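The structure appears below as structure tokens.
Every protein chain except one is present and positioned as in the full complex.
This part shows chain A:
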Amino acid sequence: MIHARGLTKTFGPVEAVRGIDLDVSPGEIVGFLGPNGAGKTTTLRMLTTLLRPTSGAAAVAGADLFADPAAVRRRIGYVAQGGAFAPFSPVGEELVLQARLYGLNREQARERVATLLAELDLPGVEDRTTVTMSGGQKRRLDIAMGLLHRPELLFLDEPTTGLDPQSRANLWDHVRRLRERDGLTVFLTTHYLEEADALCDRVLIIDHGRIVAAGTPDELKTEHGARTLDDVFLAVTGRELREGAAA
């Protein structure tokens, strides 16, 4: 579903991503972990066509990222970290507009929005604005926005940051259900390692723009003789930080 080779991104003198290879198979839920500033969001923005890589090659959802970004856009959904709704606009109108941009007519768009909102436990919220909603509701709304056109692959950038444990567990259930029912492939970033452990089939850890560890949560724990993913994470990232502190 994703095949990337040697992806890099430099901003002026700063090398944000320094040559990433990654492969994600259809139907997988893959967690993309790393410290703040490690290159997670930059990588995600490259894979979702929002940022042009400096070099490298990638096929996303079967389309070439460089040659045919429009085809990539048709096949993927992207849920950004900060959400996608203006605070004072009725959410139904925004969702219907988005659906129409993927080619649905007004009737189809309304139906699709109603169905999706019901599936995400948000029935009948069309006339409300996000100002009146809880953090968990807003996040599910963002996910609805990313699923309108039935993408094969969904990118979630820190989907559960700032949510309470119930809302987080609820969101995991929704993600699992989407994979089981629709065969959706999910590529998500998170800072919660127990989330990666519980939800993801496979985990990639990025640090300083390079992938420093990859495998199933259990493989990684075994490989590093660690009890939790937290321990693995601490072992493979922030080396410079620790060495700096020791020196």
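What we mean here is this: contacts are C-beta pairs under 8 Å (C-beta built on N, C-alpha and C of every residue); 3 or more make two chains touch, one makes a residue touch a chain; residues count from 1.
Following the convention adopted for this analysis, contacts and distances are computed from a predicted model.
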item: Listed names "ATP phosphoribosyltransferase regulatory subunit", "Transport permease protein", "Cation acetate symporter" or "Phenylacetate-CoA oxygenase subunit PaaJ", matching UniProt entry of the absent chain; value: "Transport permease protein"
item: Option from A:Met145, A:Leu178 or A:Ile211 whose C-beta touches the chain left out; value: A:Met145
item: Sole contact to the chain not displayed, among A:Gly6, A:Gly103 or A:Gly162; value: A:Gly103
item: Options A:Leu50, A:Ala114 or A:Ala226, residue touching the unrepresented chain; value: A:Leu50
item: Touch list for chain A against the chain that is not drawn; value: 11, 45, 48-52, 70-71, 73-74, 76, 78, 80, 82-87, 89, 93-94, 97-98, 100-103, 105, 145
